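Okay, so here's the structure we're looking at.
All protein chains of the complex are present and in place, except for one that has been dropped.
Letters A and B mark the chains as written, and numbering starts fresh at 1 in each.
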Amino acid sequence: MLRVMKSYREELTFETKTRRAYINITPQVDAALKKSGVKEGMVLVSAMHITAGVYVNDNESGLIEDIDKWLEELAPFRDDYQHHGTGETDGDSHLKALLIHHEVIVPITAGRLDFGPWQQIFYAEFDGQRDKRVIVKVMGE
Amino acid sequence: MLRVMKSYREELTFETKTRRAYINITPQVDAALKKSGVKEGMVLVSAMHITAGVYVNDNESGLIEDIDKWLEELAPFRDDYQHHGTGETDGDSHLKALLIHHEVIVPITAGRLDFGPWQQIFYAEFDGQRDKRVIVKVMGE
Partner (left out) sequence: MLRVMKSYREELTFETKTRRAYINITPQVDAALKKSGVKEGMVLVSAMHITAGVYVNDNESGLIEDIDKWLEELAPFRDDYQHHGTGETDGDSHLKALLIHHEVIVPITAGRLDFGPWQQIFYAEFDGQRDKRVIVKVMGE
């Protein structure tokens, strides 16, 4: 059997009510994978913004509070970032995005996200209350 | 010559004696690459757990001590994580895993891991003493 490459692209959009928010997007990524028809390969899930990230971890509300508090400790909101010379006030959002990272790659095996039992994909918003996008790019055969 | 896609999957398993541990898994990833037969492409090496990570850096024992101490400073063990309301006590392990990141992608060229001279792949365990898994997914031609 000849195995040929396929690729598939989809955008997810978010407008969060709060400035920071953590959204489990595993169902949307899974739905995109199904539409792609790819059985073996990888899916890239990547924020299209510089003040948002994507990470894989546990879907547990206490942990999500811990993550939020921890990111604020390590990359705090401050008035005096140099970046604010541009008129922006979101210097902390950029640093939080760098810390959590803006993309993940998930392996695809037998048409499914090849995850361990507790792994879920999260969109991490650090400067919300406006339209933001995440790209889902599936590649494989 | 027609170049067709190949993919290959393997799981590595670990049960570390200590709660935290750093294991050089480059030989295992290299062996999986050989078995895959892929000559040009990428290999994804990803923890299948939410309290473990995978990173690329130097195989130097002093540095590994520095990394461990540094992670404990930035994401310390504490009793009062919200996550502990679930009965768990590993809030710090999740944060350390987020900081180090759970996966890397390594380029494959001419059938080899296309690394610089000092780059080695490490499995970083943050909540061990039990069975844990890493997926190695090779994709290419």
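Please note the rule applied: a residue touches a chain if its C-beta (ideal position, glycine included) is under 8 Å from a C-beta of that chain, and two chains touch if they have at least 3 such contacts.
From a predicted model like this one, the values you see are computed outputs, not experimental measurements.
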Option touching the unshown chain, where A:L12, A:V29, A:I67 or A:A97 are the choices: A:A97
On chain A, residues whose C-beta touches the chain left out of the figure: 4-7, 9, 42, 44, 46-50, 74-75, 81-86, 91, 94-95, 97-99, 101-103, 105, 133, 135, 137, 139
Where the missing chain touches chain B, by residue: 2-5, 40-42, 55-58, 60-63, 65-67, 70, 74, 99-101, 104-107, 109, 114-116, 118-119, 139-141
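We take it that only the chains that are shown with their structure count from here on.
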Intercentroid distance (Cα basis), chain B paired with chain A, Å: 19
